[in-house]
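To start, the structure under review is shown below, and the notes come after it.
For this depiction, one protein chain was excluded, whereas all remaining protein chains were kept in their positions.
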Amino acid sequence: MSLDDVVRMIEEGKVKMHEVDDLLKDSNLATRARRMYLERRLGVELKAIGSTIIDFNQVYRRNTENTIGAAQIPIGVAGPLLVRGLYANGSYYIPLATTEGALVASVNRGAKVVTENGGARSIVIKDGMARAPLFKLPSAVDSVKFIDWVRLNLSRIKEVAESGSRHLRLNEVQPFVMGNNVWLRLVFNTGDAMGMNMVTIASERVAKWIEDNYQGVRLISVSGNMCVDKKPNAVNFLMGRGKTVVSEAVISRRYLMERFGITPEDVVNVNVRKNLLGSAYAHSYGFNAHFANIITAIFIATGQDVAQVVESSMGTTWAEVNDDGDLYVSVTLPSLEVGTVGGGTGLPTQREALQMLGVQGGGDPPGSNAVKFAEIVAAAVLAGELNLLIAQHRRELGRAHEMLGRAGKQT
Amino acid sequence: MSLDDVVRMIEEGKVKMHEVDDLLKDSNLATRARRMYLERRLGVELKAIGSTIIDFNQVYRRNTENTIGAAQIPIGVAGPLLVRGLYANGSYYIPLATTEGALVASVNRGAKVVTENGGARSIVIKDGMARAPLFKLPSAVDSVKFIDWVRLNLSRIKEVAESGSRHLRLNEVQPFVMGNNVWLRLVFNTGDAMGMNMVTIASERVAKWIEDNYQGVRLISVSGNMCVDKKPNAVNFLMGRGKTVVSEAVISRRYLMERFGITPEDVVNVNVRKNLLGSAYAHSYGFNAHFANIITAIFIATGQDVAQVVESSMGTTWAEVNDDGDLYVSVTLPSLEVGTVGGGTGLPTQREALQMLGVQGGGDPPGSNAVKFAEIVAAAVLAGELNLLIAQHRRELGRAHEMLGRAGKQT
Amino acid sequence: MSLDDVVRMIEEGKVKMHEVDDLLKDSNLATRARRMYLERRLGVELKAIGSTIIDFNQVYRRNTENTIGAAQIPIGVAGPLLVRGLYANGSYYIPLATTEGALVASVNRGAKVVTENGGARSIVIKDGMARAPLFKLPSAVDSVKFIDWVRLNLSRIKEVAESGSRHLRLNEVQPFVMGNNVWLRLVFNTGDAMGMNMVTIASERVAKWIEDNYQGVRLISVSGNMCVDKKPNAVNFLMGRGKTVVSEAVISRRYLMERFGITPEDVVNVNVRKNLLGSAYAHSYGFNAHFANIITAIFIATGQDVAQVVESSMGTTWAEVNDDGDLYVSVTLPSLEVGTVGGGTGLPTQREALQMLGVQGGGDPPGSNAVKFAEIVAAAVLAGELNLLIAQHRRELGRAHEMLGRAGKQT
Partner (left out) sequence: MSLDDVVRMIEEGKVKMHEVDDLLKDSNLATRARRMYLERRLGVELKAIGSTIIDFNQVYRRNTENTIGAAQIPIGVAGPLLVRGLYANGSYYIPLATTEGALVASVNRGAKVVTENGGARSIVIKDGMARAPLFKLPSAVDSVKFIDWVRLNLSRIKEVAESGSRHLRLNEVQPFVMGNNVWLRLVFNTGDAMGMNMVTIASERVAKWIEDNYQGVRLISVSGNMCVDKKPNAVNFLMGRGKTVVSEAVISRRYLMERFGITPEDVVNVNVRKNLLGSAYAHSYGFNAHFANIITAIFIATGQDVAQVVESSMGTTWAEVNDDGDLYVSVTLPSLEVGTVGGGTGLPTQREALQMLGVQGGGDPPGSNAVKFAEIVAAAVLAGELNLLIAQHRRELGRAHEMLGRAGKQT
């Protein structure tokens, strides 16, 4: 069967686009067939989208469906960035996939400032991927009884939860009640994987076991939006999801004065008024200037679940003048969801990007690569944030964009 | 000068990575040189990242800096999706760049449901890109006087704001006060461009003019975080940024029963408990299941500023049983920031993805392509959202992931 | 009919408690009868509750129902507090009804500090009482058409809204859409009254007129919770409700040093870390230390609707070291809902409390008393806030409570 035949079959409605992979038993051919179909149907050329090194037999049903090719996003590199964490220790070059001019330059300059001032210290404070199935009970009184029962059966629930994967540990069950509605926020350790899919599967297993073993409870949804995945929220902000990580640096007064003609007080002033007061007024979860810029660019480059930028970019920049008169600056990210295995991390370019950071694949000990990665990401965020604060005080923003890429990334 | 020479110069510190473009006067060569340098330095192979069709002379300083190659993200297609908007009118195939299995399948199934029930009606309610410079005044009393002065000088400020670009219209100046701090939220019409860079430049121009013409005011930052860019927030949620867009559909009871064995009431129940009650509890800006999944995948494919997914994915899914007993479902996105010119929209694969939707480049009339694009994005979000609600009621989630890509995308 | 007879009738179920007023044609007697009934029924003595100067014939159905007596709350006074506003100009003694030790002392000390440093400057920035009826339309497309129609019929709507009271002016109609749901936030000028009841009545009138004149719209509730009354929220925080008012002062460095042994920097440090960073972390609408304490005490004393403390106490304390090295401190209250006529303002003790401030009854020009009152309230909040920041830096809190009332009020 030629590709032309297949395209005709699609056109005639004899086969659906998503059935072509099975029909041809080759997703690379199926990808071409779909592309050809769309080119004809829509009267457009999809040559660039078709020019890819991805082997679609590798990604079919694992990473995506109905493939027609690939998007290509330029990767720039920022660094070297000196990071001193528990696992990340040394100089790193940060791969940033972005189409927004000045962002790489911004992180790059920030990395220089941080590195020349002794580097960024990063530390992961908390670690756990959460899923919160939502149950309905007959009444609130039953909700409370149910939670008690869950507490008493924790070890059994743990067993059920962990039975599907040897990388999974159920660390905590956080119950929340509203009337006859109960959320059980299940928090897992997922090793080097970001882990959302495995915790979803484990949560469904737990939910089923609960329904089978507790009279009167009914699962409404395996995700009751208290997890919280891909929506900005206070739960993750307060209790964490993925890695809760801090990165910090001290920038000397002299350096700021000589290099930029500004004082630590200037940076603190912009940070307090813009990132605290402004974001307070806006009632934001982002008490920062542009965490999202850096995190998005790293997530795209390294095969993370990019939609999780939403909550991964929540967090706070804190700056103050320390007792020596130097600038102390830190970024705190309560909910950075990253992994070095699974998801898109195994795709060709993504794999290489992770290798650049020395974190590709499973770590030794397990989980250490993901922690190391989180330490580096936080340090890169610190670099980008610091640079933007400097740039905003110096009013380089619009100028940067007019001149294309001199100094800062706006946000 | 050979690339080896250049790499050696970088190694010896004689030239910096970001200076190579100017040195070689060719960013494609510079990209190779940096890649070679990093391969040696880091002991990794960057062959996949180097395999790209991007012409780096086209993107240098416009889209990024310090390039070393590109990330490749598989694109899957969902559709046909019938959209009935003001500008988007017909069947669309939605390009989705993602590495998360089941997402494309999820939107695809949702698109089928929507299309077979008469399609999605989309409408853009508001349109305006905002930037909010933050000023410091001597006192709150001065803040009030300052705002009065701004009101009196609106036409002059409008002139200053619009002087830099013929595509720019300053529509509104929204003042906010906290003590001696004043934010002027400038809201612009930016035609078919998402427009953040041009409004930043215009805002700097306005800020400078204000400082020159009003005694005692001082600009703290051209962005005072009341804009709000790339941070989840209540300002955009309430007042809009980019396009405020709604998409809606009616799905017949019979269809739901026959096709999925569920009732409209089932879908409403999941939506109210998960998307309203759950998100209310989590104090979220996402009263939805997974807007971010669909928006991220479209943003990557079409060259949008992906970090803006943060606020673009805010919004609400509303479902109810209508008077005929059928399912009414709508998605409202207060702050969808999209463009069809500028940013990454001109890159090779991104350009093609926009062409697939018939929205590449400037529209006729100007701005119409961006509105059309917003209508389609909202319809795709509706499709993905509807499918997930069905899937969650039917408990297909974990299963979907175990079987890879049958039905639903978790969130 | 003796009171004993009435009590017996209640006991025998022949008359209901709330019917006694009509039966006896005297609410003072009815109050006694109900009290007697409850004393017998519950076996308690309600002598203190019965000892009141209130004439229940004056309050029946105007202020309350089913009366049995009154609560007595001690009133303390703080001041003199020098206020320099548009209408409030001079020294004021602030009546504070509270049972929480140290609060009056706290405001009193703060008032002294403010007064000895030139007083508080207060200014009302915005003024408008809002009510937001919620309508249902057939579809989102209809929602948009409906809003257009409302815009075109604004003058007619204004007429309808204002027809019931000569004190009422409809200033603005702010539309909000979510799918087929539309909120019309009607913002009124209500003169010296806080005005919620009159705007509710006017909003019902408007809603009825709309239903009568626009096909296909249906009122869901005259209050759709976008008003927002008695719930903390971002709408009032951003757009105001009641009075949006700022009060500010400059406290000299020397004064702080000599009087308290602290610097302006100390106060700023506590304010930034506690009121901005801490409240940001808590995702609060209160970027302050204890606005609610002062506002509650004034509201109880002066007959305001005390439940409105919820949103009236939202707001921000901003402190910085000014160019002279002195402390600049301001409080911004976006949604202070106060009145000098109507509600509880006419009750005996409440009337006197308002007279103490020179704001009892209608102002000349109308509305000026309420504005004057708002200026004073904000100044008192400033005094209480400033004192607590000083006290917290000096660690006087628990001590204050152990020693009862020396210095500060905790929160």
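Some points to look at:
Letters A, B and C name the chains as they come in the text, with residue numbers starting at 1 for each one.
Throughout what follows, a residue touches a chain if its C-beta (ideal position, glycine included) is under 8 Å from a C-beta of that chain, and two chains touch if they have at least 3 such contacts.
Here the structure is a predicted model, which means the values were calculated and not measured.
In the complete complex, the residue from A:23, A:177 or A:321 that touches the missing chain is A:177.
Checked against the hidden chain, the listed residues C:115, C:139 or C:223 yield one contact partner: C:223. Residue in contact with the omitted chain (choice from C:174, C:197 or C:263): C:197. Contacts to the hidden chain, counted on chain B, fall at residues 234, 237-238, 272, 276-277, 279-281, 283, 285, 287, 316, 318. Chain A residues in contact with the hidden partner, per the touch definition given at the top, are 121, 123, 125, 139-141, 143-144, 176-181, 234-235, 237-239, 244, 246-248, 283, 316, 318, 328, 330-332.
One rule holds in what follows: only the chains that are shown with their structure count from here on.
In this structure chain B contacts its sequence twin chain C using mostly the same residue numbers, the overlap exceeding half.
It takes 180 degrees of rotation, in steps of 5, to superpose the Cα atoms of chain A onto those of chain C.
Centre-to-centre spacing of chain A and chain C amounts to 43 Å, using the average Cα coordinate of each chain.
Our note on geometry: chain B versus chain C, Cα centroid distance of 40 Å, whole angstroms. Counting partner chains per residue, chain B shows two or more touched chains at residues 176, 178, 181, 234-235, 283.
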